[in-house]
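And now, subunit A:
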Amino acid sequence: MIQNRTPFLNKISASLNRTEINAQPPVKEWQHRPVEKKLSHLTSDELMPAFIEQCGVLKNTTIVEVEAAQAMKEIDAAVQKFGGQSVALWDDERLTALGIEQLTTSKWIDEGMAVHIWDSALGRTENFERTNASNIGIAYAEYALAESGTVVLYSAEGQGKAVGLLPNVFIAIVKKSTLLPRMTQAASKIKEDFANTQLLPAAVDFISGPSNSADIEMDLVVGVHGPIFAHYIVLSDQ
Partner candidate 1 sequence: MAIKYNDEAFKDNVNTNLERDFMRGAVTAAQNKLHGGRLKAVEELGDWEEWRNHGEEIRQHVLNNLDYYLNQLAENVEKAGGHVFFAQTADEATAYVQSVVKKKNATRVLKSKSMVTEEISLNEALEEIGCSVLETDLGEYILQLDDHDKPSHIVAPSVHKNRFQIKEVFVAKLGYPEDGSADAKDLARFVRTILREDYMKAEVGITGCNFAIADSGSISLVTNEGNAGLVTTIPETHIAVMGMERLVPSMEELEVLVNMLTRSAVGQKLTSYVNIITGPKRSEDVDGPEDFHLVILDNGRSDILAGEFKSVLQCIRCAACVNVCPVYRHIGGHSYNSIYSGPIGAVLTPLLAGYDDFKELPYASSLCGACTDACPVKIPLHQLLLKHRQVIVEKEGRAPVSEGLMMKGFSVGASSSTLFNVGTKIAATVMKPLSKDNMISKGVGPLKDWTDIRDFPIVEREKLRDWFDKREKKGGKSNDSK
Partner candidate 2 sequence: MKVSLFATCLVDTFQTNVGKATVEILERLGCEIEFPRSQVCCGQPAYNSGHIEKAKEPMKKMIDTFLHAEVIVTPSGSCATMFKEYPHVFKDDPLYAEKAQIVADKTYELTDFIVNVLKVEDVGASFNHKITYHPSCHMTRLLGVKDAPYTLLNNVKGLEFVPLPYSYNCCGFGGTFSVKMGNISEQMVDEKVDSAIETEAEYLVGADGGCLMNIGGRMHRRGEKIKAIHIAEILNQIV
């Protein structure tokens, strides 16, 4: 529902010296295009060092590069490194394809860890509570941005946003082939991804490192609401 639209927009049109909204979409004729120059010439191989470097600039942000075949070993190692205990993760085919079940259904269970796979059958409250009780959250990123040390997540049925927000540690898996120079390229990729439906997912989240705040004396500290650590696992051969 849209309320009060006409009088509101008429007032604006009047302020702009016209009687009604122009029928034609405005033409964007930019005279300045600095975006086209920034980092755009780099290939994904050249981007990787930049991505790694920026993760070093971000607080409590680590990154490893592994082949897909080693992904499970690496995820397990990361979970152990960050203290294990409890893991919440997306219900995601891409994780399944990497063999996540060997961890979620056997190894981690055997070790006594609590594992919560995002479950639409459980409803909001139950998913939130289990995720909130988890030490580590694991998600699968659509893209990564070298310049800013960013991963891009889409919300979807199995892809609960809470997984990246509530646990102490945020682990993102991302394919090296989806590493982009910067937000410029991500913006056009996102547009392409949803060109058919013309409808973006309810949430597209750009996440660069852990939650932090500089509200106390401009001193950047991590973990004010969400994750305290961010860890990216880049799949080098995908």
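As a convention for this text, a residue touches a chain if its C-beta (ideal position, glycine included) is under 8 Å from a C-beta of that chain, and two chains touch if they have at least 3 such contacts; residues count from 1.
Quick note on selection: all candidates are chains of the complex that A comes from, given by their letters.
The shown structure was predicted, so the numbers you read here are calculated from the model rather than taken from an experiment.
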Selected neighbour of subunit A [touch, this complex] from 1 or 2: 1
Of subunit A, residues touching candidate 1 in the complex: 1-5, 7-9, 11-16, 18, 21-22, 25-26, 28, 30-35, 37-38, 54, 58, 118-120, 122-124, 127-129, 132, 145, 147-150, 155-157, 160-162, 164-166, 182-184, 186-188, 190-191, 198-227
